[in-house]
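If you scroll down you'll find the structure; I have some questions about it.
Just one protein chain is left out here, and the rest sit where they should.
Naming follows writing order (A and B), and every chain is counted from residue 1.
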Amino acid sequence: MPQEMFFEFEGVSRTFTVRGGRAQTFHALAPLTCGFRRGVSCALVGESGSGKTTLARLLTGLLSPSSGRIRIEGQPQEQALHDRRRPYARRVQMVFQNPYLSLDPKWNIRSILEEGLFYLSAAERHSRACRVLEQVGLPAHYASRRPSALSGGERQRVAIARALAVEPDFLILDEPTSQLDVSVQAQILTLIQSLKPVLQGGILWITHDLALAARVAEVLLVLREGKLVEAGPCLEVLGHPRETYTRQLLASIPVWPPRGGGQ
Amino acid sequence: MSVRRRLGFSAAFLLALIVAALFADWLAPYPAGLEHRRLPYHPPSSIHFFDAEGWRGPFVYATTMHFDEYQRRIYEEDLSQAYPLRFGGLRFVSVEEPASLFLLGADARGRDLFSRILYGARISLSLGLAGAFLAAFAGWAVGCISGYYGGLTDQVLMRVAEFFIMIPGFYFLLALRSALPPELGSWQVYALTIGVLSLIGWGGVARVVRGMVLQIRQQDFIQAGRILGASDLRILRTHVFPHTLPYLAVLLSISVPSYIMAESALSLLGLGIQEPDVSWGSLLSDALSMAHLHLRPWILSPGILICLTAWCFNRLGDRLQKETEA
Partner (left out) sequence: MSQLIVQARGLCLGYEKGKVAAGPLDLEIREGEALGILGESGAGKSTLGYEILGLLQEKGGSRVGGDLHCHLDPLEIGFIPQDPLSSLDPLFSIGSQMKELGADASEIQTALRRVHLSLDNISLKSYPHELSGGMRQRLVIAMALLRSPRLVIADEPTSSLDVTLQAEILKLFREIHAEGVAFLFITHHVLLAANFCDRLAVMQAGSIVETGTPREIMETPRHAYTAALVAAVPRL
């Protein structure tokens, strides 16, 4: 029976010790208690240093919490990470910010797509790679190319395809379009929106762009300096922000027509 | 694309050298230990092609030795009979007794230097290559583990590596060799020399590879691999190794000559390869006198070969670097 909450955070925090000179403790994420409902697309909005990347890493299991517990579909994350019957990689996947750095330049596209599929036979790997390539709208002959032959937008599609190949339940997107041109951004956003039915567990968008969050997410979480400042349905938070910081963020975004008259 | 065009003359030369060493039994005119007691320090044989009657193909004359008024050895050709060079058969080229074919002259006991160089190449080259590979592999493995896992493992491994870097290599080599019994079987000496050479070299490789791995590890594609469920070993093998390969390829090319020369130095001092085995270094130990430069310069030919080989390996390293930078 599917759990209502896909991810649950109970007092999860993360600190880093910065070495050099005096050892300092950097509180990347303050104790956070929240839940990510199944099947919902969330946007995590924050400026640099807000802890949004840290949170993403915690979800992927690359980082472990300094305190608190994370549960995935009710199961403790430490257990899930070592669960051989349901490998974590097939439950949670991530697309990185910079498509120029997230693909190994020495690999060809086929190998990149098949990287997570070592548990399948060669034929199955091949067919799945072809399928995801088509799913993201790239031609089949790209499989033999190297990342350097592809544009930024195409590389990001490959990164998305790579994540989809293992058929995850939950997908995390870390600023997936910030390195791309505006015209390409729209295509990528549409693509990911179309994948929503496939990602049963939900989608988490990490961004600093409130306008983008408004376009793609149902729920909005606002982080500031490691603390969750505001959370709620996207349109509600953007329309009637309760916190000063959220209001400040909203006021900072250039809009058209400009506030206080146009030119 | 042929090897020559891609990697140049150096690669071709080295390949030819390796092949020659492998086929020394056939290519060398004489076995390594065959002595011509009556022809000590024989100069390189003159090969003639024409005689009074015209073309005769390659041939030599038999030679006899006598001392001149300054007690110098003079070899004279006996023109009465020509001995043609025979090709094929047990050896690639040979000549009938009592004539001799010393392409690069002979040493004190009349042993053909050219043959001995070919046989010596077997040991010198293989020792150099084996030592370099072993050091590179050990250094790479330690550097990867150190750089990838970090923490205490990294600290401990790097301190160990630094210890070995700190030791003055050659003196360490001598000390270690001297500490062991001088009469060791040739295989033991061979294995020991490889071991000792690698022990000196692995530290530097480890430190550089560790630095590279530290940087590679931060890359997003490595993180992506981990999220996709790839094990550490798989990531090291499929991502980290290809990225360190250019450095390793160049490193090997450049370090092999050092190992060859280290072995030569050892053998030169009598601490490496012993009789009856022959290496380029042991051949050079015959040349430790100024008198040779003047009277028997051909005795130094193993040295020229060492230089040539070292130069080719360095050139190969340069070419490999350019190729792998792509």
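Keep this in mind: a residue touches a chain if its C-beta (ideal position, glycine included) is under 8 Å from a C-beta of that chain, and two chains touch if they have at least 3 such contacts.
Note that the coordinates shown come from a computational prediction; the quantities given were computed from them, not determined experimentally.
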Contacts of the hidden chain among displayed chains: A
The one of A:Leu117, A:Leu212 or A:Leu228 in touch with the missing chain is A:Leu212
Taking the full complex into account, find the residue in A:Thr17, A:Ser121 or A:Ser183 that is in contact with the omitted chain. A:Ser183
What chain A residues would touch the chain not displayed? 47-48, 181-183, 185-186, 189, 208-212, 214-215, 238, 248-258, 262-263
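The working rule: only the chains that are shown with their structure count from here on.
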Express in whole angstrom the distance between the two chain centres, defined as the mean CA positions of chain A and chain B. 55
Within the complex, which stretch of chain A touches chain B? 60-62, 87-90, 92-94, 96-98, 101-104, 106, 115-116, 118, 159, 162, 166
Give the list of chain B residues in touch with chain A in this complex. 219-221, 223-230, 234, 239, 242-243
